[in-house]
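Note that one protein chain of the assembly has been removed; the remaining protein chains are unaltered in position.
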Amino acid sequence: METNLALLLLLAPFIGFLINVFAGKKLSGNLPGILGTVAVATSFAVTLSFFLQVSSSKEPVMIDLFEWMQLRNFKVNIAFQLDQLSLLWLMFVTGIGTLIHMYSISYMHDDENVHKFFAYLNLFVFFMITLVMGSNLLIMFIGWEGVGLCSYLLIGFWYKNHDYNDAAKKAFIMNRIGDLGFLIGIFILGFIFNSLDYTVIRTAIESGKLLQPSWGISIAALCLFIGACGKSAQIPLYTWLPDAMAGPTPVSALIHAATMVTAGIFMITRLNFLFDLAPEVQNIIAIVGAVTSLIAASIGLIQNDIKKVLAYSTVSQLGLMFLALGLGAYQIAVFHVITHAFFKACLFLGSGSVIHAMHGEQDMRYMGGLRKVMKVTFITFLISTLAISGLPPFSGFFSKDEILMTAFHDNKPLWVIGSVASIMTAFYMFRLLYLTFYKDFRGTEEQKKHLHESPGLITFPLIVLAILALVGGAISLPGNSWLNEYLAPVIAKQSEHHHMGTTEYMLMGVAIIGAFIGIGLAYAKYIKQSSVPGQDSEITGFAKVLYNKFYVDEIYTALIVKPIYALGSFFKNAIEVAISGFIFGLGKLANVLGTEGKTLQNGSIGFYLFAFVLGICSIIVYIFLAK
Amino acid sequence: MDVSFILITLLIGAAATYFAGNKWASKVALLFSVAAFAVTLCTVNLLNNGENVNSVTRWIKNPMISISLVGDGLSLIMVLLTTSLTAIIILATLKNTFKNAKSFYALILFMAFAMVGTFLSADGFVYYIFWELSLIPIYFIALIWGGGEAEARKKDVIKFFIYTFAGSLFMLVAFIYLYQKTGSFTNGALVRVNLTDKEQFWIFLAFFLAYAIKIPIIPFHTWQANVYQKAPSAGTMLLSGIMLKMAIYSIIRWQLPLAPAPAKEYMHVLIILCVAGVIYGSILALKQQDLKKLLAYSSLAHVGLIAAGAYTLTLDGLRGAVLQMIAHGFVVVGLFYAAEIIIRRYNTTEISEMGGIRIQTPRFTSMFMILVLASVALPATFNFIGEFELLYSLAQTNIWIAVLGGTTIILGAFYMLRMFQQVMLGEQNAKPFADVTFGEGFVFVTIIGILLFFGLYPKPIIDFITPALENTLNLINR
Amino acid sequence: MTTLIAIAGLGIICLIAEIFNLRKAIVPVTIIGLLAILCLNLVNIPGVHVANLNMEQRSFYNNMIIQNNYGTLFSSLFIVLTTFLVALSPDFHKEHKAKLSDFISIKLFLLAGAVAMVSFGNMAMFFLGIEILSISLYVLAASEPKNVSSNEAGMKYFLMGSFASGLILFGIALIYGATGAFDIAAIYEAVSTGAAKGWFFPGVVLLTIGLLFKIAAVPFHFWAPDVYEGSPALTTATMSTLAKVAAMAAFYKLMRGINLEVPGTYVTVLIIVSVLSMFVGNLTALKQNNVKRMLAFSGISHAGFMLMVFLNPPVTAGTLFYYAAAYTLAGIAAFAVVISVCGDKRNEDSFKFNGLGKTNPLMAAVLTSALLSMAGIPIFSGFFAKFFLFNQALKAGQVAIVIIAVVNSIISVGYYFKLILAMYTKESTEEKQAVPFAYTAVAVVAILLNILLGIFPDMVLAYL
């Protein structure tokens, strides 16, 4: 029974995918969308039932289907594990997934390939579920690469535009770099534990009888973290995420904000018992996370493309989550994942709604004053913005604040970085808000005419998400946290959760003040002075560096892509030529000798006889006189 | 009912095809190839029921040579691959019209015959004969039905022939030398002979020459790209899908058991050579403007990884090699078929002249896409199983080699997606592109079906080959 | 013995038939006669169990003729070859029918000489055989008086041939002087008892040189290409198959017959000659445009290969015979095609073979097979021949020579395949002319025999 239900949970989106792929073209109007939505909704329903069951019974549901792979010292099965963590993840994956599907029905309805869109979207959900449900690392890897594939397909959804295709390609390849790390990590774990099952590894660790020196584990952890960097867009593998905004906005919301990019956090949380054994790696994670959040936030400060800003804010928020992971505060990371999923999805969908209204215009410099026409969008957007800026009582406040608190307790510098990042966040988010919704409209008259509030199918998800963004913090209030209780079974080492003392309240205060500083700056600049970001050419100095994302892409091109191509031409024009030249050289040599032989054969009997006698003499000399 | 029936079927098939005349040749060939596949399946079934499928026939008294054909998991899986792929390849070529078709299809079947013989023979001499025999048909196929400018084609094809012929002659010498030691050519006897390390080294070298050229391992690969490009697609499929697998199979079946000492001593050199091939091929693939050449270099890369796995002398390595051989066989045939379809529609092999096909052909695009993804070893495709086991075996020898070899999943994705983008995506191409016909679609669906099914449930194959591979491993570590 | 007489008789019958102008009957009669003789000859083979060629032999005319498996098998091969040559004759000589009987009878006498060369028991017989063979070849080579190149070929062959005969004679004389006998057995006796004088070995060396000339081994090979090119194609076929192999067989028989332990230097010389022949033959063949020349050079290289049997003389009789059979059968098939393509129009440039694959697929296939066999590609007996040769050589521990031989087979592929390429890829320049049945028949039968030999090597190996 459980097996069937689990399979239903897993396969419902896949079936949706199949139907949309094979029959989608014939389905008329919104049917593909509705179908896709229903598919995901089904999964959500099933997830819910499992969720209730597990959260009451505290007993994870294990499903073992059949043997998949054989390796020297162990086998790998197709098996699934529905425990607190995976179910929690499934909840918001399928939940938000459903909403975004719903949203897309309207958002994409006039696209020629709408059925493909929903097919891919369903496929993504399917792989995401696989990733989360898998009971061993290889199953996770299936999902891991599967979601990468879907993100590739969806980023390049408008495949006529080669820039989009490049973005898609970039995303896939950068993910692959991470995946290689992931694979290597898997190999090492395979050697050490002779298994890839989470449960086995965990018991092996907790039983405390490890044959291998722990540096093996550290390396494994590091490799896995590299994998996480790829998926979750951390330094140095983050540059694909902003480009990924080439995809349709719902995609950005679902894949590149709410779900896929959190896979890295999921993986590390999954293997928390492993990472606990590698404190040095945890340090690296924390630092990388903090730095990423800072860098991304700083770039976000002056982007003008509404989705780019959100993208960088996503990167920065992910950075904060990794910071938490690095500090060993897994529950808090998960907490922030969830809240972030709520408000970031909402923000993206909101921006989508705006873009929809603006007929594809994404540059904030040509927006403004939309709050009059787009009430719902504005309000939901405002709520989410407040949430991400970390103002109480919005969900973002609690999660982010806990992260910073932990940072403060364990590692002050990181706390500073994190705080600065969140101040920046507050600034650029409100900059976004002001530029988009306040003041007067700066677009063309043409656009102005068509400005309108989006239809219900779009606004409904916005509202739902906004509400969640508002109250989401409730699942883990400081002091008494439902989430920590719930996740306790899957987290090996309980992070000492600090009672709320004066320091804590002080820190909260600092955070809030920081947020207000950010908001204040934004207000001063964009409302008081009502300044509008200038054209790209006008940007100068450090701003220019920021605007060009620290030229990271250029650096990568110069350092990696170009050399590879150069190497390619070297191989092609030098080595290949040399080798085949050598081979042909042998042939030529033979021909030359042949020509010599021809000239020797000069047709004169005299010479022939002479050679004859010469032969005789040499033979006789050799045999009789050479002794 | 033993393995010889497969050979007989194919041989009769070749003859029948030739005499069927140009009109019916393709049909007859298809019929017989399918028949051969069926026979193979029966044989596999017999073997699984624990019956003896070997066949031994006395042939020459002095030197003592007998035609002994042995069907174990390893050889039969390869035969299965050969027969199935032959059927698929013939199916794939049904649409095109060849001048003098009867010879063409007869040659294909004859080649299949030779290759199956190579896989089955347990007598070194007979093995060598089949090995050489398989060279003649492909030579003529590439020469007569090949494309491209005639003179250049001749140059490349003759280079290919002499090159491979040269390599294998040294293998023959090695065999004769072994015969002088043992007085027998049978695999069983040869693996039991005790040789000094020096002898083993030279024998290993002789074999290596033959196989390195056939596989090909750098720097013996220069014939490959040109021949792949010039040969007709059927020929390219035969070469890349089956023929180069002959060499890897031979490494596992002959080279390693016969000369384990140098294989162990120079393991890292060999592996590094192969892995270098992986990177080299991938990077070269990035620079190719010719679709078939690009696929050729990608094949060079993949095969390098397979060979590396085989040389790790670990169970995972050998198993991965065999699995990946099968997976790669199907994928590469599929890819070359896709290339063939594009080339036939646009009659150019220049990538730059393609692009903007996706709009016109949703079905073809999806199939091509899946094949591309399979070839970059996306999990849940068969190739992932193989590549994972290979990399895992590499990691067992040295983690850094595994990292180097692993770059294939990055570079592979790089050049394959790049190719896919340039060939399929972008604004609609001026030239019209008819979507795949039912026949073409059928071929693709078959291949994709196999890849996906075994990607999720490779157990039957794994269980089938593992015992044989364990035996081989025991011989190596004897 | 009877074989020899019968052959000679058959030759005379041909001449007489001409007198009673039964010209029509000549060829059929000859062929039937030859086949009859072949059967007659084959009944002499005692059976599989005889290993050593010195055992189980019958002698006639106090050891003038000695009959054993070696001789019998080789003479059978020669008879088969002659049958083919005779079958080719009528169409080849259709311009001057009057001379047909002469050509045929000369071929028959030539055959008689060849048979004598492999079944002699006495130096006299050996000398006579070799001279009969040579003289008939001089005649055949120059058999087109009007044609300068034919004259030139005849002259060159004659001058150098008789020069070589002089050497052989000198050698025989010295051996006689050293042992006081012409009888092989007696010589063997004398040598083994050590009664031989010091001049014995010089004699052997001179004899060897003379025979090396006959098989056209470097550096005594210069005549071959010119003579092959100059003579009428059919004669070339005779030389490159029958004559060469006969000389080789005689050489082997003589060496095995008279000196049991050859000093190392002697073998070294043979090895050097063999290696030189391989290299010179193959390399020079690469650059030839005239097919007959090309085959001449390939013949030189094959002579080099065959010389490898002296690496391990006691046991290589079978190998030698097998190689000879494989090589000659392929050669006859190839020449049948060459003749059918070029007729006796004195031009065998390889461009005449362009597009043969289309104009005459069957002949193209035969020629291809023949060339593949010479190149040593499996299933054709040429491959097995090389294999057995290498096998013996390695048994003698001569790895280096084998490697050299391998390298040479690789080189040889170069020019064999050049012709194949021409046949299948170039466009035909010639108009398609009807091929006489005889040519097709000979070509096909010869190549079939070749393949048969390849598939069932025991067919002949068992007897030696």
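We just call them A, B and C in the order they show up, numbering each chain from 1.
Simple rule for what comes next: a residue touches a chain if its C-beta (ideal position, glycine included) is under 8 Å from a C-beta of that chain, and two chains touch if they have at least 3 such contacts.
We take it that contacts and distances are computed from a predicted model.
Taken from the listed names "Multicomponent Na+:H+ antiporter subunit C", "Cytochrome c oxidase subunit 4", "ABC transporter ATP-binding protein" or "NADH-quinone oxidoreductase subunit K", the protein name that UniProt assigns to the chain not shown is "NADH-quinone oxidoreductase subunit K".
Touch, as defined at the top, links the missing chain to these shown chains in the whole complex: A, C.
Check C:M1, C:A181, C:I272 or C:I403 against the missing chain and you find that the one touching it is C:A181. For the chain missing from the display, the contacting residue among C:A17, C:A142 or C:V191 is C:A142, taking the whole complex into account.
Only one of the listed residues, C:F127, C:F279 or C:F335, touches the absent chain: C:F127. The residue touching the chain not shown here, chosen from C:G71, C:P90, C:G121 or C:G154, is C:G154. Mapped onto chain C, the footprint of the missing chain covers residues 123-124, 127-128, 131, 135, 138-139, 142, 145-146, 148-149, 151-156, 158-159, 162-163, 165-166, 169-170, 172-174, 176-177, 180-182, 199, 225-227, 229-230, 288, 293. On the side of chain A, touch with the chain left out of the figure occurs at residues 598, 601-606, 609-610, 613.
The rule we apply is simple: only the chains that are shown with their structure count from here on.
In terms of the distance between Cα centroids, chain C is separated most widely from A.
More C-beta pairs touch across the A-B interface than across any other pair of chains. Central chain (C-alpha centroid nearest the global protein C-alpha centroid): B.
Chain B and chain C, compared by their mean Cα positions, are separated by 43 Å. The geometric centre of chain A is 37 Å away from that of chain B, both derived from CA atoms.
We define each chain's centre as the mean of its Cα atoms; on that basis chain A and chain C are separated by 78 Å. Residues of chain A in contact with two or more other chains: 587. In chain C, the residues that touch at least two other chains are 414. Chain C makes touch with chain A in their complex at residues 155-156, 159-160, 163, 167, 201-202, 205, 209, 213, 219-220, 222-223, 225-226, 263, 265-266, 268-269, 279-280, 283-288, 411, 414.
Note for the complex: chain C touches chain B at residues 357, 372, 377-379, 383, 387-388, 390-391, 394-395, 399, 402-403, 406, 409-410, 413-414, 417, 421, 424-425, 457-458, 461-462.
Residues 59-63, 125, 128-130, 132-133, 135-136, 140, 143-144, 150, 153-154, 158, 161-162, 165-166, 169-170, 172-173, 176-177, 179-180 of chain B are the ones that touch chain C when the two sit in their complex.
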